[in-house]
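One protein chain is absent from this view; the other protein chains keep their places.
Coming up: chain A.
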Amino acid sequence: MAANLERKPAAGRIWHGLVAAVVLVFLLLPLLVTFLFSISTVWQDTVLPEGYTLDSYVRLFTDQRFLDALGRSFLVAVLTVALSLIVMVPTIFIVSLYVPSLEKWLQTVVLMPFALPGVVSAVGLIKLYSNPPFAISGTIWILIGAYFIIILPYVYQSTRNSLRAVNAAELMEAAEVLGAGKAAAFLCVILPNILPGVIVASLLSFSIVFGEFVLANMLVGGSYEVVQVYLYHMMGVDGHLSSATIVTFFAFVLILYVLVLKIGNRKPRTALPSEGGKEETA
């Protein structure tokens, strides 16, 4: 009897463990073989590589074309995220505290990118920006403009949640009662408090911009080659460099994710008791 009772959960355990393991292995498999490829000498008609070397990485990090692409990707990502924060954090703050009538509308607008996959939004952008007076197609500017829209949902969500979590309305009131102007209160009180959320949004946005291919290829392509476009061109030419690029990209994503988890799990610092003042929810 007792044995019977114990066996049942044990069988469930094995079953769930098996499902989780199979799915996770399936998900990790393409990345693992890509890694294996990047450290292989020759791997053509054998199940496992014939030998191992770090040569691909040496070649990759001495390839000027790759380094240039990497630099461009960083520049695009840094500029996009910085501009997005400068524009969006005050916007979200003002709308959620002072113009609640716009809140619902803003929530809908920031979700628009989900209904507009890259290939669709590229059509309008090409139409508008490949001819004068705004011929910025093929430059970094059109990428920054378009990526700003793509990362909107993530920036909005993180910033909005942080403002809620630190009870921004009460913080502002307290700061103003103590004699601070609105601008000073925002810069010295609100901003430091929502910083962890803003950093999380930045890191997520960074990884999205870094991994974006469709717009980079369709709007700019070879005239401002970023890492993903470099990877696409390399794929047919040199598998070793391609795989090393992918592993490098993924190592970078991994670092961003670890940072997001570390920062995201930290409790927001707030001196105010969070009684009562639960804000209206959408």
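We take it that contacts are C-beta pairs under 8 Å (C-beta built on N, C-alpha and C of every residue); 3 or more make two chains touch, one makes a residue touch a chain; residues count from 1.
The working rule: contacts and distances are computed from a predicted model.
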item: Among "Na(+)/H(+) antiporter subunit B", "Molybdopterin synthase sulfur carrier subunit", "3'-5' exonuclease" or "ABC transporter permease", UniProt-listed name of the chain not shown; value: "ABC transporter permease"
item: Contact partner of the left-out chain, one of A:G118, A:P153 or A:G197; value: A:G118
item: Residue among A:Y57, A:F148 or A:Y224 touching the omitted chain; value: A:F148
item: Residue numbers in chain A that touch the chain omitted from display; value: 12-13, 15-17, 19-20, 23-24, 26-31, 33-34, 36-37, 44-48, 87-88, 90-91, 94-95, 98-99, 109, 112, 114-129, 145-146, 148-149, 182, 207, 211, 213-214, 217-218, 221, 228, 231-232, 235, 239, 242-243, 246, 249-250, 253-254, 257, 261
